[in-house]
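Here the complex is missing a single protein chain, while all its other protein chains stay put.
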Amino acid sequence: MKKGIKIVTIGGGSSYTPELIEGFINRYQELPISELWLVDIEAGREKLEIVGALAKRMVEKAGVPIKIELTLDREKALKNADFVTTQFRVGLLDARAKDEKIPLKYDTIGQETNGPGGLFKGLRTIPVILDIVKDMEKLCPNAWLINFTNPAGMVTEAVLRHSNMKNVVGLCNGPIGIERGIAEILNVPSSEIFVEFTGLNHMVFAKRIFHNGIDVTKKVISLMTEKEENAVSLKNIADFAYEPEFFKKLNMIPIGYLRYYYKTAQMLNDQKRAFEEEGTRAQVVQKVEHELFELYKDQDLAIKPPQLSERGGAYYSEAACNLINSIYNDKRDIQTVNTRNNGAILDIDSNSAVEVNCLITKQGPIPLTTGELPVPIKGIVQQIKSFERVAAEAAVTGDYDTALLAMTINPLVSTDIDAKKMLDELLEAHKEYLPNFF
Amino acid sequence: MKKGIKIVTIGGGSSYTPELIEGFINRYQELPISELWLVDIEAGREKLEIVGALAKRMVEKAGVPIKIELTLDREKALKNADFVTTQFRVGLLDARAKDEKIPLKYDTIGQETNGPGGLFKGLRTIPVILDIVKDMEKLCPNAWLINFTNPAGMVTEAVLRHSNMKNVVGLCNGPIGIERGIAEILNVPSSEIFVEFTGLNHMVFAKRIFHNGIDVTKKVISLMTEKEENAVSLKNIADFAYEPEFFKKLNMIPIGYLRYYYKTAQMLNDQKRAFEEEGTRAQVVQKVEHELFELYKDQDLAIKPPQLSERGGAYYSEAACNLINSIYNDKRDIQTVNTRNNGAILDIDSNSAVEVNCLITKQGPIPLTTGELPVPIKGIVQQIKSFERVAAEAAVTGDYDTALLAMTINPLVSTDIDAKKMLDELLEAHKEYLPNFF
Amino acid sequence: MKKGIKIVTIGGGSSYTPELIEGFINRYQELPISELWLVDIEAGREKLEIVGALAKRMVEKAGVPIKIELTLDREKALKNADFVTTQFRVGLLDARAKDEKIPLKYDTIGQETNGPGGLFKGLRTIPVILDIVKDMEKLCPNAWLINFTNPAGMVTEAVLRHSNMKNVVGLCNGPIGIERGIAEILNVPSSEIFVEFTGLNHMVFAKRIFHNGIDVTKKVISLMTEKEENAVSLKNIADFAYEPEFFKKLNMIPIGYLRYYYKTAQMLNDQKRAFEEEGTRAQVVQKVEHELFELYKDQDLAIKPPQLSERGGAYYSEAACNLINSIYNDKRDIQTVNTRNNGAILDIDSNSAVEVNCLITKQGPIPLTTGELPVPIKGIVQQIKSFERVAAEAAVTGDYDTALLAMTINPLVSTDIDAKKMLDELLEAHKEYLPNFF
Partner (left out) sequence: MKKGIKIVTIGGGSSYTPELIEGFINRYQELPISELWLVDIEAGREKLEIVGALAKRMVEKAGVPIKIELTLDREKALKNADFVTTQFRVGLLDARAKDEKIPLKYDTIGQETNGPGGLFKGLRTIPVILDIVKDMEKLCPNAWLINFTNPAGMVTEAVLRHSNMKNVVGLCNGPIGIERGIAEILNVPSSEIFVEFTGLNHMVFAKRIFHNGIDVTKKVISLMTEKEENAVSLKNIADFAYEPEFFKKLNMIPIGYLRYYYKTAQMLNDQKRAFEEEGTRAQVVQKVEHELFELYKDQDLAIKPPQLSERGGAYYSEAACNLINSIYNDKRDIQTVNTRNNGAILDIDSNSAVEVNCLITKQGPIPLTTGELPVPIKGIVQQIKSFERVAAEAAVTGDYDTALLAMTINPLVSTDIDAKKMLDELLEAHKEYLPNFF
């Protein structure tokens, strides 16, 4: 019999880690983790030590025998791992600040997972992930890679197309958030509803909503258009409501990020205003993080501090813990994850990554069929998939022309001329983290 | 709140009914059935009364408040039903005997769900099912039709293509049998294995088998080829083993019916021999049924008699009860049923019926993706789907030429000339039950 | 034996008509037209008379026995027609001016076949085309509808999806223009090159270019990026060159309209500048048309005046005459037209309209296979197809919400709020020509 589970968290020094620890503690009976390795790089050493110490206090207080290891030696950590979670940020929040700020100069949305910012986060992240994948193939070939690092869709696409790794799942808290939001609007328990998700990461739609077997999609959308507070959205996106007639005819609930596409000018203006008033979102988060780490240092703190929940990534650790739990215990429940399509969405290549409902088994996620994309969203979903595929190729090859093609076909970029200017400025700004390109 | 479930069983006088009753009794806590209507036609009145009386004794003894109603008035029964199960046999076992006997005269497999016999069972059954569907649309439009009547694939195809009914599921005990058989061979609990099924009714393959997340397909097939007693098969099919090299390279477990296709001459000879010795399978079953009904008449009998298990339809009522239970209680577990493909098998039209693993929800089955059919079975599966589609059209239209086309393209029929002769003889033999054709 | 061909031209009073007449005269030996009916509506009576008189002088001078008939009675004209060409403009150039002007107020491209203007041209045109189709089904059920009326892709989609008419072909001069342009750049005869086109009307790409069997795509693009005068484009689109690295990696030649998508801000600024300086494009054309009609009035004019070639629709009549000629004479040559996909582009629904190379036969166009859309253009092509399908539905139903959905998902429209404002303003402006909506 297996003695216990070994989990490795790359980017272990993240402010999110206490949530993950809490999740593992709560599930210990089902998910008997013997070792949890928090891995980070030199630049993150201090944070790793702070958060690691808190993690140790948390497991001690909870009285569970999870051994917490802190290390900068990734290979050592990966040896014989069962699950590897990735939640790092190449270039830290400073890089994010650039992704958010530079596009604004060109009247373009500056955001960390969409548009030029999303492209650059992908260009920085994908080579690191593919390195981890190479290490895993040697050191823990049967382990599962649970990736939360954004842009999770592009990253999953890159792993599926440009490595031999099959045990990869991309994770986002968005779908859980939508599901919970819908349950709240309907004022029923989450377990009574079933939401059919279709699309890609940060480009996903609640296509049909069932309550006790009855299709209540129209009803939910009516409730959402009638009361603005009902609008389901992610915390970190400005909360603009859609034109009711548009939303009703669409008859699906788009994840909050769709506002970047259906409300481009509005979102851009809002970003500009926010930037004037508060700086980039990265800067806001930097401040929050600073405060969190001050809290984490408190030697008397041995639980996840409530302030963390305000951080913006609600359900993230829940999503990760549930996924690991269901794979480990072969739970065969339904979770919405990024995985190889295999026909779940008929319009999209079988080998591409999609974000759909999956049965989570010990052999991995098995997507549920969703048929064709509804006509009105075929276009926008395909456009992001085109972008993700070209962007992943650019990240892997470090080819300038491919990166320019990716930038130009991104629907948030207005012209090939601006695309080139932003590409040049962002390449220069992120030089240090883009060795493939230099 | 709903007061209780109303179930209607068409062909209620069947010898299988006590199994169904037992299944409902055992699940009463979860599945609070208030009324169970057993419906039959005039010709089946006597059997209905015998089996109905036994049913009443069974629920009484079990102490569950299920009201058993016996009727020949289908419309009355269907009013406000929640689930309708169909398990009738148009023309009874006499018709089956003809389907089994007549093809043998033309050196052709005589079987009730394959070849010419399967075609004629479809031609007799489909119009009746479509009539029931029409009634249901009026009398219980939200009810689920759970069809066990064979040929279940062709019947489901016909309902999906030639009616507006969406709430239909076709059921077969085959996949459960294979799964249980594999668990036995591996000597592990059924719950620890996961079998990926792909194909059509009576044309389904266990494509990949996982035990605790590990692909053990090769191992299972090795065990099956090494020990003949390990060969998984349905009871009512002669138990010939496959050539080991063929089976190993196929690397899938075909349902027992595939022996009609991979061992045609052998099966035919076996049928001829059996016919000489024991008459048709229908005649054997007739005898068994006669004995069962004698048992059922015993006023002291108030449980399912153990002899029924020998009848050949193991797991049938378990499959039906589980399915109804999971739909009613939104269990979201995995069952292998016949439903609209929707991309589960990429090679087959989205609107056709397939037999695959589905998540069973209150809004119905949602197929899990299986990707493309493996190359070696694309052909035979497509051939049966071609046949099912043409046969369903023939049943609906009553068109002679279409029936001849269906017969000729069936892979068990050797020539168009024999096809025509068998068609003519079977049409004449079943005249009474084929009003569309006469 | 057939005595001669009857052709009906709806919108016969168009300034383009003399080109068509010239085309028919030149092909008279192969294409023995006996009657050419020029049909227009009351509002176009004067133009019809002017251009009709010129047409009569032209055939007389040419000495061909084509009888020219002028009429406002469409039904009379359609009776027993062999080919019906449509080149009308609902609301005339005044409507076009509104389509071009109103979006500019919302910082949105104003153009007659793209964006909000394209949507409204579709909303006005499709119901009229479907009326003509209904007349044709009664009066000339075997005739071919050759549609040049823009937006030709959306119109063809509407006919294929919302009528029973199969004999419809949509025509654009764009592909011929690209092919000729490439031949010029390579300095070889057009007949020596083969251009594989893929995409939709006004959203088409020269995917691969062959010269004498050798793939010269890269070479052509190099020549185009090196010398700006080599850039292939349609006359009526501002002539901006693409960023060379983008264009090289794209490795396809997009039709000129793609600049609206790859250079949105630039095109918008250019439109605004042009509007300030010269008014809308419609107003410019109005002036050109006025001058043309002044020329046409000249009783001594009996040929197509050379000034017409400047009008902007080069190759239009050539495309139409070649198409009619090839259908009539079963020429089995290759032309690039809008027709039912049938698998030519694997990513697009079989029943949708696409613009691809077709073998032109007497039974109609048969598309050549092009396989999947290249990854970088899958998105934008699908987006326009999504838009066309929703827009066609809006035109047929007159449903406000559907029109708003179409407007919002158009990639040239920035927000749902602007979409609604433009929709409202354009609906009001075009009220007279949108009976379905009022």
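Letters A, B and C mark the chains in the order given here, with residues in each chain numbered from 1 onward.
Heads up, the rule we're going with is that a contact is a pair of C-beta atoms (placed from the backbone, for glycine too) under 8 Å apart; a residue touches a chain by one contact, two chains touch by 3 or more.
These figures come from a predicted structure and were not determined experimentally.
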item	value
Neighbouring displayed chains - absent chain, whole complex	B, C
Candidate in contact with the missing chain, chosen from C:Val220, C:Ala344 or C:Val375	C:Ala344
Residue among B:Glu46, B:Glu60, B:Asp94 or B:Asp416 that touches the chain left out of view	B:Asp416
Missing-chain contacts mapped onto subunit B	107, 242-243, 245-246, 248-250, 262-266, 347, 375-380, 382-387, 389-390, 399-402, 404-405, 408-409, 411, 414-420
Positions on subunit C where the hidden chain makes contact	192, 194, 210, 212-215, 327, 330, 332-334, 341-344, 346, 350, 359, 361-364, 366-372
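To be clear about the criterion, only the chains that are shown with their structure count from here on.
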item	value
Between subunit B and subunit C, the fewest steps along chains that touch one another	2
Chain with minimal offset from the mean of all protein Cα atoms	A
Superposing rotation of subunit A relative to subunit C, computed on C-alpha atoms, to nearest 5°	180
Between subunit C and subunit B, distance of the C-alpha-averaged centres to the nearest whole Å	55
Geometric centre distance via CA averages, subunit B-subunit A, whole Å	45
Multi-chain contact residues (two or more partners), subunit B	none
